[in-house]
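Quick one: the structure is below, and I'll ask about it shortly.
Partial complex: the chains shown occupy the same locations as in the complete assembly.
Chains here go by letter, A, B and C, matching the order in which they are written, and residues are numbered from 1 within each.
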Amino acid sequence: GSTSNSNSSSDSSSDGLTTPGTFAVGFDQDFPPYGYVGDDGSFTGFDLELAVEVCNRRGWTIKYVPIDWDAKDMELDSGAIDCIWNGFTINGREDDYTWTEPYMDNSQVVVVKSTSGIESLADLKGKIVMTQADSAALTLLQGDQADLAATFSSLETIPEYDTAFMELEQGSVDAVAIDLPVANYEISESPDAYTILSEHLSEEQYGVGFKLGNTTLRDEVQTTLVEMSEDGFVKSLCEKYADQGISYEQFLLGK
Amino acid sequence: MTTQTMLSMLGQGMLVSLQIFFWTLVGSLPLGMLVAFGRLSRFKPLTWLVRAYISIMRGTPLMLQLFVVYFGPYYLLGLETGSNYRFTATLIAFILNYAAYFAEIYRSGIESIPHGQREAANVLGYSRSQTFIKIILPQVIKRVTPAITNEVITLVKDTSLAFAIGVTEMFTQAKAIAASQHSMEAFVLAAAFYYVFNAIVAFAMERIEKRMAYYHE
Amino acid sequence: MSENAPAGTPQPTSAASAGRAATGTDVPVLQIAGAVKSFGGTEVLHGIDLTVNRGEVVGIIGPSGSGKSTILRCATLLERLDRGSLCYDGDYLATAGQDGTSSYRDAKTLRAARSKFGLVFQNFNLFPHYTVWKNITDAPLHVQGRDRDEVERVAQDLIRKMGLDGRERAVPCELSGGQQQRVSIARALALNPHILFFDEPTSALDPELTGEILKVIRDLAAEHMTMVIVTHEMAFARDVADRIAFMDGGVIVEEGDARQVVDNPRRERTKTFLGKFTDGA
């Protein structure tokens, strides 16, 4: 790997880091497989591992900052975190953050119980659909897909996807609208019980979100990401997370 | 989003908060009295049971109690509850939780009434139920009102916990707006709502206290 | 006060006399025999015999802790005797078995018997949330289920008699100690009891009020109300009581004509007690 840029950290202000040499990554720790608590009790996840590698290459120290999703904008604006990097959907938030180029394709999908008989988005008519509060899926269903949402019996929100799946299991909701990789992760324990509708709600992209105007830092991270993809680091990371629903085909940078 | 839309969203949430608030009180104020009776009963096993109930309700987070009530029937008993159960579960958990707090307040109130009151009623021939309803209860109510007020004010804020099982009350609405608008405005409005709601509750309780202030001791 | 208390035959005592006619004049109103009472293993009454005849006023005197309150509490069913018997108007509420152990009648009978006696507590125990009017009328209406008009007439009479006119709508905390005392007497009298018990009726009052309340009790005595009065006012006890019982350490040490007991006590203990008293004040 190339760590030739590490000297740039000596001039901290040009990095755009709040605390020189420390890269504070804000993320939702309840959002596997992108950021979560691993079996060993420490933070892990696809996005966090990418962030760690970026730090390695830039000579920064990574700082994991699990945040309350409600406070993410305040955390970023106030400089408590340097970026939000956590399966963070660009679409619908284009103007709110300074984004890297999209690094990953994502789909918003609908998960139903296999026995439910629901096979298409049209079948969701009259059904109860649940999604996470302040999630990309919710933004979508209140925006571009509002017409579809209007056919639902109701659209519910809940703080954690985890709980949403409990609701789905016990039958109090009929479907969960969710990011594809998260859906894969959630159903990985009993894949036969659930079906991801082949018809997706949308195709969208993840990016790393920085405070508006912080292009310096964005550029550094983006350059490093491209490097990491080019030298194969990303590919092997994708393979590591393959059983949790991530494939290198979705990765967009440096190909 | 216009301020009007925001207010109307918050208003909807407020309505849910108010419903939780109202039904919780309607359910837990009387239930708490029954629990207090159990706590004061001379039948020891009942007393222990009630003590355990009170200690669990007060010793564990209401959020977990919401989970247990909402998901328990399916995960523990295999029952399908249907989606209407969401609000019902909220009310059940809130009522059970608050009944425990109220029970302890009632109990201390009942215990604080001088024994002479019961004796006087006894000598005058009042039955046990007459003594309780006519003599003891009104005095208990007067004494416990300040403590009840405290709990009621806590309840106003606790309604926001209902979102743990997906009930979108006011604070959740405020959070949703704040997130989509990238502004604290909704939070500030929510705080103002709470503050006003609390002020109204405090005012109402003060009126009730004043009402009962026609006598003292 | 005195202007408001005519010496005629007012409501409550007339009802008492009706009771008297029904049960015959020979039967004592109250008969306690062999009363023994323990609290948590400590025997507090060691076998008390006390008979109170109709129209009689009995004073109970004695040092603190001698069991005066306890005997009143047993008589008014606030405490149960361990041994001995308790009998009102010839009806036994508690009988003593072979071994002396008391056995009480059923709850219903006991409840009904409560209308036979009234108790005026040392600290009144008025219901603080009830007005004077309600304190007096509530039990006659809702315990005895008597006719509202009749109860109101009786209450009106009692209020006049007790010098409480104009205070009907007041609650106890708005009354002076003396007024509270009189309300509590009126409350007891409103049930038309055959006998009235007083536990230190003057101990919570200042001397001027004491004078007033003693006047009320004297008036009741003049109307032949049967009464048992625990008191510290020796002068008063001698004056109003027909008979005095001096208690000490859970027994009645001396009993007899009021003037005799106070002025010429026979027992050494009584002498000491009264000596201390007259010496002190």
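To be clear about the criterion, a residue touches a chain if its C-beta (ideal position, glycine included) is under 8 Å from a C-beta of that chain, and two chains touch if they have at least 3 such contacts.
Just so you know, these numbers come straight off a predicted model, no measurement behind them.
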Problem set entry | Copies present in the complete complex, per labelled chain | A x1, B x2, C x2
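As a working rule, only the chains that are shown with their structure count from here on.
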For this session: Return the chain label for which the distance between chain Cα mean and whole-protein Cα mean is smallest.
Result: B
For this session: Could you give the separation in Å between the centres of subunit A and subunit B, each centre being the mean of its C-alpha atoms?
Result: 39
For this session: Please compute the C-alpha centroid of subunit B, do the same for subunit C, then give the distance between them in whole Å.
Result: 47
Exercise. Taking each chain's centre as its mean C-alpha position, how far apart are subunit A and subunit C in Å?
Worked result: 84
Seminar exercise, completed: Where subunit C touches two or more other chains simultaneously, the residues are none
Exercise. Contact residues on subunit C for subunit B in the complex?
Worked result: 76-78, 111, 114-115, 117-119, 121, 123, 125-129, 138-139, 142-144, 171-174, 187-188, 191
Problem set entry | subunit B partner contacts - residues on subunit A that touch it in the complex | 69-70, 72-74, 96, 128, 130, 133-134, 139, 154, 156-159, 163-164, 166-167, 169-173
For this session: Report the residues of subunit B in contact with subunit C in the complex, numbered from low to high.
Result: 114, 116-117, 119-127, 130, 134-135, 138-139, 142, 214-217
